[in-house]
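Reading through the structure tokens given below for one structure.
One chain of protein is taken out of this complex; the other chains stay put.
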Amino acid sequence: MPDRENRKGAAKAPFFPERLVTGVVRLCGAVSTFLILVIFVQITTAVIQRYVFNRPIQWSDEVIGYLLVAMVMLGTAEAFRRGDHISIDLVSTRLSPPIARIQRLFSNLSVIAFALILGVSIWDSITFAYSFGSYSVGYVEIETWIPQVPIVVGAILLGAMAALRLFATLRGERK
Amino acid sequence: MTLFLVFAGLIVLLLTGIPIFAALGLTASVILFLFEGDMDGTGDAVYTHLNKPILSTIPLFVFMAQVMIRAKVIDDLYDFAHTVIGHVKGGLGVATVLACTIFAAISGSSVATALSIGSSAIPQMKRFGYPEHNALGVVAAGGTLGILIPPSGPMILYAIVSEASIGALFLAGIVPGVLLALVFSVYCMVQARTHSNIDAPDWAGWARARAAFSRSIWALLAPPLVMGGIYFGVFTASEAAAAGSLYALFVAVVIYRGFGLRDLWECAYATMRTSMMVFMIIAGAAMFGHAITLIRLPVGVTEAVVNLGLSPLGFILVVMVLIFVLGMFLESIAIILITTPILLPTMLSLGIDPIWYGILLMINLELAMITPPVGMNLFVIKGITDAPLSRIVRGASPFVFLMLCGMAFLVAFPQIATWLPTAAGFGR
Partner (left out) sequence: ATEMRCSHQLPPAHHIAKVVDRWAEEVETLSDGEIDVQIFGADSLVGARENIVATAKGDIECAFSLNFQWGKTLPIMNVTVAPFAFGDIEIWEKWPESEAAAFLEDKLEEKGVKNVVWMFQTNSTVFTTNGEPLVAPEDFEGLKFRGLTPPFDAALRALGTTPTAMPGSEVYQALATGIVDAALTDVAAAVSRKYFEVQDAFTVVPVLSAYLHGYLNPEFYEGLSDKSKQALDEAGLKAAQWAVEASVAASAAGPDQLREKGVKVHIATDEEIARLESVMRPAFDEAFGANDADSQKLLDLIDKM
């Protein structure tokens, strides 16, 4: 691990996991952005189908629900990377630098813990639903575990991004 | 005691400055681990609460606002408002409250109202010299009108749980909603008079006003399109949001020109980032709500209130305090589902009108959105402005006081809510 005097150079040096994770997170953020446009187009199409062709798209609402889950879970790590998730800053903005560093460590650890709990819990649900063979009720009869998969992906991305931040804080970087 | 420990734990965790979604989720996990020995069901709670088609209104209304902002359609709208009422001190604040009121009549959600108006209004208010915390507070509070002025998602939910009439509730919300909007407007003007640093240029003259009006016509046409679509049965709420976005794109590309694919992507990306912030708090709140429901915490507290054996007035006051406190931590859907079934029998036996109570409840749930530590509208404003939360809370606090006065007024004069539905023929 590089020492503190070297940290500018260290930050520039290619750090493979960082590039990999950041790349994947940005890619998923782009997919999430794309899904917003998909939702927009799908709802617009559904309205047109209903009024112009008198043939409502019956499965539209169900698919919108699944797309929303995917959109949120694929985008959350990218939002975390950009620092969009809000926190209560009444205390944290008034800390001295060393304490602020501990605060950042704790904050990143808490996000890792959250991602871990969410990921493990939903993984349990997915494996159970898969073996149980449960299907959704309605116009799109798919196995119920399928639309839950994005939550696992999102939890892994979020956890990995927070781990990177944790590591960066340990190395002494400010951001 | 458990109640105290849970909420104290959540507050401490929130104050450490970790992301709010993580604080909610981790508090939930600790509760579940202590009471249940495992954390089953947290993932399912998140999935269930995100898998709701109606939530598509959030990104779509944000997207509509983003497109109108990027194409500078909103600038023209505010230039118009500023030209017409800018010479009145606090006029821009009034315009923002008015915009919130109109949007509240379009959408059934307070978050959507604060998001769409806030994204465009706050930068403009700052542009015209409004003190930042005032601008933030006006939008946070004005946005809450979304659930009091019909249509309203929480009202429909309350009506179904309580078996009150949805139509009567919608009507009952109109007068108190408009009155609150008026009170907010008056407050904005009074406040502006006491702060001399707010710009108030001279009246620009009719020619300027007409020119500003014709430039802003495309922005002014958006609310009637969206609202008319909902009222005349053309669209559901999420369809109206999509139609609004389509209209915004049309205006941006065809009328204002110069809006390319790159702008489209930038708008969608900005929408994604703002939506994520809201959706992840919904996810954390889902975990928290699941945990405290499972250990029957709100049920226990509510039952204790029922067993106090109070007079109708005493009962209403204690219940309103209870919901105010719950509202600091829980979101509105959870509060309605948890408290209403337990309170209803006592309420009916005391002869309390469920429509009147429903409106009091709605105002209290509006308050829940702007009281810390968990207030969705505070978070929304934070998400779109990056202002410190303390400043937003400070800006919103006068409105908390105004709403509490409004509730007291409604307790003293129930006719404010009950007159319109009674006149329209909804009776017992």
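Order of writing sets the labels: A and B. Residues in every chain begin at 1.
Please note the rule applied: a residue touches a chain if its C-beta (ideal position, glycine included) is under 8 Å from a C-beta of that chain, and two chains touch if they have at least 3 such contacts.
This is a predicted model, so every value here is computed, not measured.
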Option touching the unshown chain, where B:L294, B:L310 or B:A387 are the choices: B:L294
Looking at B:G17, B:G86, B:G118 or B:P151, which residue reaches the missing chain? B:P151
List every residue of subunit A that touches the chain not included in the displayed model. 50, 54-56, 58-62, 124-125, 128-129, 132-139, 141, 144
Can you list where subunit B touches the absent chain? 40-41, 44, 48, 53-54, 151, 156-157, 159-161, 163, 165-167, 230-236, 290, 293-294, 296, 337-338, 341, 344
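Everything below uses one rule, namely that only the chains that are shown with their structure count from here on.
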In whole angstrom, how far does the Cα centroid of subunit A sit from the Cα centroid of subunit B? 25
Complex contact set, residues of subunit A against subunit B: 29, 32-34, 36-37, 39-40, 43-44, 46-47, 51, 61-62, 64-66, 68-69, 71-73, 75-76, 78-80, 82, 84-93, 103, 106-107, 110-111, 113-114, 117-125, 147-148, 151
Would you pull the subunit B residues touching subunit A in the complex into a rising list? 13-23, 25-26, 29, 39-44, 46-47, 50-53, 55-56, 59-60, 63, 234-235, 238-239, 241-243, 245-246, 264-265, 268-269, 271-277, 279-281, 283-284, 287, 372-373, 379, 382-383, 388-390
